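For this depiction, one protein chain was excluded, whereas all remaining protein chains were kept in their positions.
Going by the order they are written in, the chains are A, B, C, D, E, F, G, H, I, J, K, L and M; count residues from 1 in each one.
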């Protein structure tokens, strides 16, 4: 295989891998946080504004790690410096 | 194999892999959240509107990670820049 | 192997893989949600309409991830753009 | 190996794999749901009609993911478009 | 190896694999359901007819997934369309 | 290797594999069921006839999956249609 | 390697594998059952005859799966039809 | 493959791997911390300022490990000294 | 490698493997049973003769599976029919 | 591949691997410590200064292991003695 | 490699493997039994002679499986019939 | 590859591997110890000096195993006797 | 590679493997036993002499399995009969 094909293949593989694997545990983690929030609301309904606010901050933090992975995938597909270098030769 | 075949194969494999693997834990996570919501409703029926609302926001966040994976799969199948580059040569 | 055979094989493999693996955890997750629903009904029979309704919404969300996988499988078998491209040459 | 043999082998492998793997967790999940139902009946015998009904709906949903896998297997064995294409050449 | 041998081997492997792997979790799942039933009878002896009936329906559902796997194995050994096609040439 | 040797080897491997792997979880599952039965008798000695009867039905169901595996092994060793076909040539 | 050596090796490997792997979970399962029996006797000493009897029936069932594996190993070593066929040529 | 292609491929693979794998457990860990915070607020609403502050410090510490991984990925893509050395020859 | 060496190597490997792997879970299982026995004696010192007796019967059953593995190892080292056949040629 | 390329590749791989893998459990561990701290504050708000101080010391210790990994990665990328030796030849 | 070297290597590998792997779970199991004994003594100091006696019998049984593995290792190193056969040629 | 390159590569790989893997469980273990310390302080604030002192001794012991790994990595990178021997030839 | 090198390598590998792997679970097991002893002393300080004595006997038994592994390693490095045989030729 020539260089262009090789780099294209590698980019495709890693784009899928990074998103496919890297979103697993953030999803699990959000499920955990949401479950804990629901349990807390059921236990202490009066504190639900504080709980909801803390939950949203937490979800944002967790989502950020999933987004790191998504960003790396997008860079590999649409802004890959190695691909640009090779196709520019 | 020539370049076109290779890139086609890689795209097929990663499209299936990304969706097949990347939807596992979001599904599990939603199950966890739903289970927690049901337990909370049983424990505190009066808070069910708050619980339901929080549940739906949480499910949307979790579903988003599954959708990232699905989006990457769709990009690889229907809007793959490497495929377009190769077939355009 | 020529290109047509290679792409056919890859599509068959990924179609089976995506459905076979991607349905595992949605199934587990639905089992979890149903189990939680049954426990909640036993604990609070009066809330059973709310519980059932929430359960069905949740099952629909979870089932959606299984359906993403099934859809990708079906696309790979019956609407595969790479297969169409190759056989059209 | 020629193309016909290759595709036949791949179809056999994936048919067995998809059913063999894809039925694992639905089975586990149904066992979980049934166990929860039995525990709930023991705890609240009066709610047994509601529990049984919810259980059956849940089992149907879970069974559906096992059936997706079985359907893909059957398609690969008896209605495989790639096989038809190759043998029709 | 010629085509006939190859397909024979693949069929043997997948027949054993599908049954050997695909029966694992149904068995585990039935054990779980039976254990839950026994615990429920011990807790609420009066509900034993309902429990037994629900248990049998559940076991039938779970057994069905094991039977899917067994059926695929039997098809691969005794009614394999690819084998028939090859040996008929 | 010629065809006869290849098929013999494959049959030996799968016969051992199917029984060796496929009996693992049925055994575990029976242990679970027996343990639950013993705990239930200790908790509710008066219900021991019902418990024992339900246990035996359950063990029979679980044992059936182990027997599927054993049957496939025996078919592969003593009634293998592919072996008969090859040795009959 | 000639056919005789190949089949001998395969038989040795699978004989060891089947017994070595296939006895793992029956042993674990018997340990579980025995542990449950001991706990039950400690909890309800008066029911010890029933418990012991049920335990022995259960152990016999579990041991049977270990014996299936041992039988397959012995068949592969001392009554292997493929070996007999090859050495009889 | 020549040196440039090889280094490009390796950098792509490790960039995806490092972010994809290295963000898994930080995400899980944040989910755990958030869940604990929510549970603590529900249990002791009066201490919510202290809890929230401690939570944010903790999240920052955990996030830092995810950022180490992201930083290594970015270095490998955009500031890779080996790539610079090779392309400068 | 000639046949004698090959069979010798395979026998050595499987002898070690069968004992090394096959003794793992029996050991664990005996530990479980002993631990349960000790807990039961502490809970109900008066039942210690019954407990001890049941424990010894159970340990004998569990030990039997470890001995199956040891027996297969010894057969493979000291009474291997395939080795005898080859060295007798 | 020549020596320079080989060492470059190895350094890239290990830099990513060491950080990517080596930050997993420190992150998890910090999450555990933070969760325990939050639970402790909720249980004993008066001891929060002691808890917070102990938490920070602990986090520093845990973070140190993540930093060992990051340091090794940085050494491999920016101060690699083997790379310096090779490029200096 | 000639036969002598091959058999020597295999024996070394399996000797280390059998002891290295085969001692893992007996050790764990003894730890479990000792822990249970200590807990039982703490709970019922008066029964400590019975507990200690039962513990020692149990440890002897568990140690026996570790010794099987050690014995096989020693046989492979110092009394290996295959090695004796080869070196005697 | 020549000897120098090979040894350089091996040293790089093992330096990263030893630190990357060998720091995982010490980190987890410190997290466990810190969590236990925090829980103990919350439960018994008066004993906090003793707890803190014991914690620090324990952390030092645990850290020592992480440091063994780090030391081996540093030896492999900066004081590798095999590297010195080869480069001195 | 010649015989001497091969046997040297194998011995090195197995010496490290046997100790590296074979010390894992004894260490874990001792940790378990010590933890149980500490918990028992806290629960029943008066029984501490009995507990300590039993603990030391148990630790000695567990340590013995780690020592089996260490002994095999030392035999492989310093008293390897195969090495002696080869170097004596």
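Just so it is clear, contacts are C-beta pairs under 8 Å (C-beta built on N, C-alpha and C of every residue); 3 or more make two chains touch, one makes a residue touch a chain.
Since this is a predicted model, take the numbers as computed values, not measurements.
Along chain L, the points of touch with the absent chain fall at residues 3, 6-7, 10-11, 13-15, 17-19, 21-22, 24-26, 28-33, 35-37, 39-41, 43-44, 46-47, 50-51, 54-55, 57-59, 61-62, 64-66, 68-69, 72-73, 75-76, 80-82, 85-86. Residues 1-2, 4-5, 8-9, 11-13, 15-17, 19-21, 23-39, 41-43, 45, 48, 52, 55-56, 59, 63, 66, 70, 73, 77-78, 83, 87 are the ones on chain M that touch the missing chain.
The criterion applied here is as follows: only the chains that are shown with their structure count from here on.
Path length between chain B and chain M in the touching-chain graph (shortest route): 8. The minimal number of chain-to-chain contact steps leading from chain G to chain M is 3.
Inter-chain centre distance (chain I to chain M, centres taken as mean C-alpha positions): 21 Å.
Mean C-alpha positions place chain H and chain M at a centre distance of 37 Å. Counting partners per residue, chain D has 11, 13, 15, 17, 19, 21, 24-26, 28-33, 35-37, 39, 41, 43, 55, 59, 66, 73 as the residues that reach two or more other chains. Contact topology of the protein chains: linear, an open path with no closing contact.
Each chain pair that touches appears in this list: A-B, A-H, B-C, C-D, D-E, E-F, F-G, G-I, H-J, I-K, J-L, K-M.
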